[in-house]
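A single protein chain has been omitted; all remaining protein chains appear in their positions.
The first chain written gets the first letter, and so on, giving A and B; residue counts start at 1 in each chain.
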Amino acid sequence: MIIAERKPIDEIKGFVEGKTKVLLVGCRGCVTVCNAGGTKEVGILASLLRLDAQKEGRDLTVDEFTLERQCDPEYVDELAELVEKKYDAILSMACSVGPQFLSRRYPKEKFYPSLNTCFIGGALAHGIWAEHCQACGNCIIHKFGGMCPITRCSKSLMNGPCGGSSEGVCEISKEVECIWHLITTKVMEEDRLEDFAPIQPIKDWSTSRDGGPRKIVREELVK
Amino acid sequence: MSEDFEPKIIAFCCQYCAYSAADMAGSMRLQYPSNVEIILIPCTGRFDVILALKAFEAGADGVYVAGCLEGNCHFLDGNIRAKKRVAYLQKQIEQVGLEPGRLAMYNLSASQGPRFAEIVNEFSATIIHLGPSPMKKKLAA
Partner (left out) sequence: MTREIKTNSNLEKVLASGAFAVTGELGPPRHCSAHEVEEKAKFLVGNVDSVNITDNQTAVVRMSSLAAGLLSQKAGLEANMQAVCRDRNRIALQSDLLGAAALGINNLLCLSGDHQKFGDHPQSKNVFDLDSINLIQMVKLMRDDGRLLSGQELPPEGRPKLFIGAAFNPFADPEDYRVHRVAKKVEAGVDFLQSQCIYDMVRFRKFMAQAVDMGLTEKAYFLAGITPLKSLGMARYMKNNVPGIIVPDACIDRLKGVPKEKQSEEGDKMALEMVEELKNMKGIAGIHCMFIERERDVKSFLEQAKLLPRPKV
């Protein structure tokens, strides 16, 4: 899923500065699962913003609403009635797809992103998320013992590990595991060095973001 | 701050320890300030940051969470989780101008009636020292 985290409160305070009526819009998709922008986080941020305004004696109304998903027009439509209430600012608490979809659907409104969209990843444990995919558009993890070096090697090496791999960690930080250490150790343990011997050829990045913004059209699904 | 400031304090107390300790403090007729509103929770693991935020929004001057001694949680680690949430929320409220000292976590056992009274006294003193919540001042004005 997409992993995001809330922006620093100071930055968000900047978005609502001088405004008296704002709407916080959460999303029940990925950002709910990663505890960044679901109903609960919308409630917390709304409360913090109200407290901040109260302290300064400012008049600030913060309304809260959470959509099923902000990356789907069908759900984005559900905001139509609320938007009629004329907010000075609408803060999306979805990944950055959310505020973009909202902006397109409600072009007259002013939208702000309250989250930083961080990466495609998973939860290693409750409260710990790690990046696992870079959406290169041509998955070959089966060649690497089920691990993605494009994402998880700091240098995206296709034929690692580099000379900076030491005791299982990456040269950039002892906090970063060397994925090539894991890949090669696994391959050696399974005694499959020979399967692994071919050089991974120069990668075609055209299916990745390098080929320009991507779009998928599935004719059988299009109305 | 005025001499007659009576802080409004909300205490989220675990039923297995702090809440029973409060009972005991009562039956022992121990003296402690009466301006503490005790809210029973099944475990401090049930404590959620939004509860404290709502309390502050409604004008509380201080909020504390009281759970079992570490290692003695009836649900194993509810009190450890609560401790982390309190620490997290302290940082959050500080960023909107509320002193982190207005929120605290305490640990005690059901048999510590006197300790319960002591905690209330201690926390009330802290809040009296901090003065009325900056949120409340503006609300009144």
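Here is the rule we use: a contact is a pair of C-beta atoms (placed from the backbone, for glycine too) under 8 Å apart; a residue touches a chain by one contact, two chains touch by 3 or more.
Since we're looking at a predicted model, the values are computed, not measured.
Taking every chain of the complex into account, the omitted one touches A. Considering the complete assembly, chain A touches the hidden chain via residues 154-173, 178, 181, 184-185, 188, 193, 197, 199-203, 205.
We adopt the following convention: only the chains that are shown with their structure count from here on.
Note: centroid distance chain A to chain B, computed from Cα atoms, is 36 Å. Interface residues of chain B, counted against chain A in their complex, comprise 48-50, 53-54, 56-57, 92-93, 95-98, 134-135, 138-139, 141. Contact residues of chain A toward chain B in the complex are 8-10, 13, 40, 43-44, 47-52, 54-57.
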